[in-house]
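Only a single protein chain was left out; the remaining protein chains are all shown in position.
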Amino acid sequence: MKRNYLFLTVAALLVFGMALSACSSAATEAPAAEESAAMEEAAPMEEAASTCSDYVLVPKNLGNPYFDTADTGAQEAAGELGITVLYQGPATADATEQITLLNSLIAQNVCGLAISADDSDALVPTGKAAMEAGIPVVTFDSAIAPDGRNFHVNQAVAQDIGAIQIQMASELAGEAGGQIAVLSATSTAPNQNTWIEVMKEELTKDEYANLELVEVVYGDDDDTKSYNEAQALFTKYPDLKVIISPTTVGVAATARAVTDAGLIGQVFVTGLGTPNQMREYVKNGASPEFALWNPGDLGYLSVYAMHALATGEITGAVGDTFSAGKLGDYTIEDDPDLGLNVLLGLPFIYNADNIDDFDW
Amino acid sequence: MSEYILELKDISKSFSGVEVLHNVSFTLRPGEVHALLGENGAGKSTMVKVITGFHQPDNGEILLDGQPVQFSDTRESRQAGIAAIYQELSLFPDLDVAENIFVGRHPITTGGRIDWRKLYAEAGKLLDSLGVQLDLRQKARNLSIAQQQIVEIARAFSINARILIMDEPTSSLTLNEVADLFHLVRSLRDKGTAIIFISHRLEELFELADRVTVLRDGFWVDSCMLKDVTRDDLIRMMVGRTISNQFPKLDVCAGEVVLKVEHLCREGVFEDINFELRCGEILGMAGLVGAGRTNVARAIFGVEPATSGSIILADEAVTITSPQQAIKLGLAYVPEDRQHHGLITPMQITSNISLPTLNRYANHGWLQGKKERKASFEAARQMEVRANHVQQLARELSGGNQQKVVLAKWLSTNPRILILDEPTRGIDVGTKAAVHALMSKLAAQGMAILMISSELPEILGMSDRVLVMREGHVTGHFYRNEATQENIITAATQDVRAGSCQ
Amino acid sequence: MKAENSQELKPETLIAEKAEHYSLSTLFKHWEWMLVGLIIAVVLVNTNLSPYFLNANNLSRTSSDFMEIGLMMLPMVFIIVTGNIDLSVASNMGMSASFMGLLHNMGVNIWVAALAGLLLGTLGGVLNGYLVGRVKLPALVVTLGTYAFFRGLAYGFLGDQAARNYPPEFTYFGQGKVFGTLVPFSVALFAVLAILFGLVLHKTTFGRYLYAIGNNENAAIYSGVPVSKIKFRIYVLSGFISALAGLILAARFGSTRPDNGTGLELSVITAAVLGGLDINGGKGTMYGAALSLLLIGLLKFGMGLMNIQSQVQSMVVGLLLIISILLPHFVSQISSIRKDRIRWKSILAIVAVVLVFAAFFAFFFWSRAAVIASV
Partner (left out) sequence: MNIQNTAGEAHKKATTKKTGFWMNLLRVREAGISLIILILVVLVSLRAPAFLTADNFMDILMNISILVIVSLAQTMVLITHGIDLSVSSIIGLVAMMVAFILKQYPGTPIFSAVLLGMALGTVLGSFNGLVITFGNVPPIIATLGSQSIFRGLVFYYSQGTWINSFELPANFKLLSKGTPLGLPNLVIFAVVIAVLVYFFLKYTRTGRDIYAVGSNPDAAQFAGIRTHRVKLLVYMLSGLLSGFAAVLWASRFESAQTNTALGFELQTVTASVIGGVSTSGGAGTVPGVLLGALLLGIIQNSLTLVRISAFWQMAAQGLLILIAVISDKYILERVEKIKK
């Protein structure tokens, strides 16, 4: 028993040590020391890397239709550019997992990363490491803090998103105005929090004086939780007029909660949603209108941006301009809050008149 | 039709390469009580489990009514009319007494649901016929070991089997209960039930059994009519040699008082316990099971501290709240339940022996393996533990050897006061004598011993003085010369006044 | 075994002081060797499949991803050896880091804040330890409660805020490397602590007590082992190390959010169990646990390099967990089956089971194919 212990420890250390030393020598003097088959294979691969063609689109998590749509757009762009775009993400929207995944992507020396960050700050060191390894990093949907990326592909200016939602809420609440509430995703999601800040600012304007924001609740982008939170809002605020849910999961769950509770016409839901999820509620009146950009376009633009960086077409400085296929030309701008970014465009309002034109 | 209701032919069984039964043959006639005898580890329990289908034999044949049978589990053997009380208690702690008796065979109403009313009624009837009073709705968890054993017996009887196997059914029972049990066994036998009876108490066998089969080290030694053999013959067959004296008690002159217990009380369990223990003395504690003897011992040892009263150790009043403290004060306690309280069976013999004294073999908390091993080897050797080496796991040992390990463990703490709770319960004759000899020797060396035992011969044979308890009170106190079976039983069954702790 | 078989055995047969020797075959039966074998296999396979696997920079970067799990696993091994469990480790980690982040945001010196975080985490351990050790509530129940409580406190502290801009002296603990080498600081810390914890578990009275409690708590109490004190201590230790892991995570991320590390407790337990620890207590070794952490790390890294999706990765670890226990049992079962005892009934049962699962997967793929065709 005891003797085993020593023996095993030594064995374990040996294995680990061997692995480390074998590769540290490989890293420093790889071409000279062609000891293993692996090293021989490594050489041609590295050559291939110079004519790079593997890009990766990293969503917050897999199995999320929003990002799947972004991937569809990304693949379209990839086809046009003649490159490969892999779609790799963590199983759950969790920064720890996303970092582990990114580390294995960095290790492969991919040509470029387009990331939707699970945590804007926690990913900074990883983003830096990628850039140090010569891999361009653009973020989309949810940004890494400026230090950890080249630039951000912004779906819409926070200002626009916040403003448009308050505008919709105001329309739905009608002349008299009334109480409104916000049902957000996780309390730590950076984009959500920025938008909510903007909404609060917007509400201070005179034209919205008749709207009262009673509470911000969090559904964690979890359908059940969002549904329950929405229910709790009805109970708590019997006079509630509008719930704004700036997240696709939350807005659908809230609209369903309104439908189930028989509150259609009494409580309106708006926010950011996807046509397929919201179609039913737009039609039954639970959520007459909602907004969103087209995530497909977002993915499309991200791939063009990443490709432009990787090929040296742009360096990622303010004022750099690149062309993004069907979407036209884009210029990198600097924003005091957001840092370097390119802007996709204005958010789009979906309602009963146009919703059947979309299928995603 | 065969003469035998059950016949075992050349049964062999091994576990992980070690053969526990070697070509054992055995026959059982209807209407006889057949005693199965052998030291622990001789293979009796394994044989019982082979008969009931809990284990399957590697070789050989089992004939029931002359027909070969193969049981793949105990359900099949029970359907064939075989019931068994196993040596390890097999109750369900979370179920109540009545349900424990009928588990797996609950009476069912015509509608197909369990008939709880009938279940309680039948359980009550059964316990009445055994002459015991038990709360039918009490959880088995809260029963004493003896009460548990009674429930086991009731369960076996409730099956109305053709073959009833009883593996040490009496190890925790008092004389009265044993008498009631024997009465029942005889009436079953007279109705034609075949009974296999296993016990270490030879007197019982002579009283009850017709035939005897002796096993040794997994080998069949002999089968014969009991009236043809003597007690010494049986012992010789079992151990392969003669044991001269079962109770080698030396007369010693008791020294000064080392332990004095005054008005000790634990609410609802025992009250107003007073006694003193002198060095060099063996104080026997007799009484029916459930009289509170074990609780007194546990209170003194700090496992379940007393709620009032005082314990005085060598003229110094102490409050003992934990076993650690008790050990430091020079107390040692060999508990009655070896498997659950005495030993850590999945650990090595060494680790078991050194556990209470582990700090002795440590330098600032770092264990010195060699020192520890050496010390436990010495302790185990003095106790004549039979094992290959001290790094063997305790669970691989026979019951008697396990008890020796427990003793070695506690003696290595160099206690001034040794509390033995049923020190020879469920161990074989050879070891039993060895334990008694050891007690005698220790007392002669000046150790004070408090011995709790339900075996009257042991109490009478080993004690300098005897305390008798009844329902949480001390009801009798006798010196060696005045202690007799009669006055102990009288004291153990007399009425006590109710009172409460101060 | 020799003594048992010998016929002339007398009761006074003496015992040997030591086992004579371990044969090589019994040595190799140990689970730890299986792990070593698996690790070697994983290294070889990955080296062949991916040129990026044996690369010091890559290994160095990826190794720090597993250090929080590793750190929390160390006291978890103690706890599991005693037959208990601590589900609150990851929540405690989040709580401590968030508390530190809160203080940092308030302008408190980072080291003071870190110390306060450690203190709070330790207090969390004290709460667990008190409830498990003194009040004697079941560990699973207690830590299920504190699992929610601690995570809730983390949210309470930081809400939707993040703590960021930690000074580089602090982020060194998560991102820095030991001077002059490629070994990340957190890996070095883990290695030192792992050796320390291993020595404590296997070479001290404390460690022996842990095994005694795990194998038979009652007997340990009767033998004078201070059971409740020891339980209290290991939970306090677990709280402290979880807090430490929280700080390391914060340093690695350069920031703190209250949801950091959600769900890691299951990874911690998985690593410990894959290392051969018996969830019921009393069995297992620290080196087994450390090896399994290494195995999981290398396996996940290798799969990541091959762009195997994360869900598949966790499926593989899940399968490994089951198979690691299933396989040895099956091998011994199959070898002990006697041909003459095989009944047609059991064969029928096996066939039925196989058919049911076949039907399930037939349905699984059939329905899915229809769906994909429609998309």
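Chains here go by letter, A, B and C, matching the order in which they are written, and residues are numbered from 1 within each.
Assume a residue touches a chain if its C-beta (ideal position, glycine included) is under 8 Å from a C-beta of that chain, and two chains touch if they have at least 3 such contacts.
All figures in this text were calculated on a predicted structure; none of them were measured in a lab.
Taking every chain of the complex into account, the chain not shown here touches A, B, C. Interface note for the absent chain: among A:280, A:313 or A:335, the touching residue is A:280. Residues of chain A in touch with the missing chain: 62-65, 68, 91-92, 187, 216-218, 222-224, 227-229, 231-232, 235-236, 238, 252-253, 256, 260, 276-277, 279-281. Residues touching the missing chain, restricted to chain B, are 52, 54, 73-75, 77-78, 84, 86, 88-96, 99, 103-106, 108, 112-114, 116, 137, 139, 155, 267-269 (touch as defined at the top).
Residue-level contact of chain C with the missing chain is found at 131, 135, 137-138, 140-142, 144-153, 155-156, 159-160, 258, 266, 269-270, 273, 278-280, 309, 311-312, 314-315, 317-322, 325-326, 329-330, 353, 356-357, 360, 363-364, 367-368, 370-372, 374-375.
As a convention for this text, only the chains that are shown with their structure count from here on.
Taking the mean of each chain's C-alpha atoms, the chain closest to the overall C-alpha centroid is C. Once the centre of each chain is set as its mean CA position, chain B and chain C turn out to be 41 Å apart.
Between chain A and chain C, the centres computed from C-alpha atoms are 31 Å apart. Chain centres here are Cα averages; for chain A and chain B they lie 69 Å apart. Looking at chain C, one finds that none of its residues touch two or more other chains.
Multi-chain contact residues of chain A (touching two or more other chains): 2. Against chain C, the residues of chain B that register as touching in their complex are 17-19, 56, 217, 239, 301, 303, 322-324, 326-327, 333, 335, 340-347, 349, 351, 355-356, 358-359, 362, 365-367, 373-374, 377, 380-381, 384-392, 409, 430, 434.
Residues of chain C that touch chain B in their complex: 1-5, 7, 9, 11-20, 203-209, 211-212, 215-216, 218-226, 282-283, 341.
Of all residues in chain C, only 22, 27, 30, 32-33, 36, 39-40, 43, 47-48, 50-59, 61-62, 65, 68, 155, 159-160, 162, 164, 171, 174-175, 182-183, 195, 198, 202, 249, 252-255, 257-264, 285, 287, 290-291, 294, 298, 300-301, 304-305, 307, 309-311, 314 touch chain A in the complex they form.
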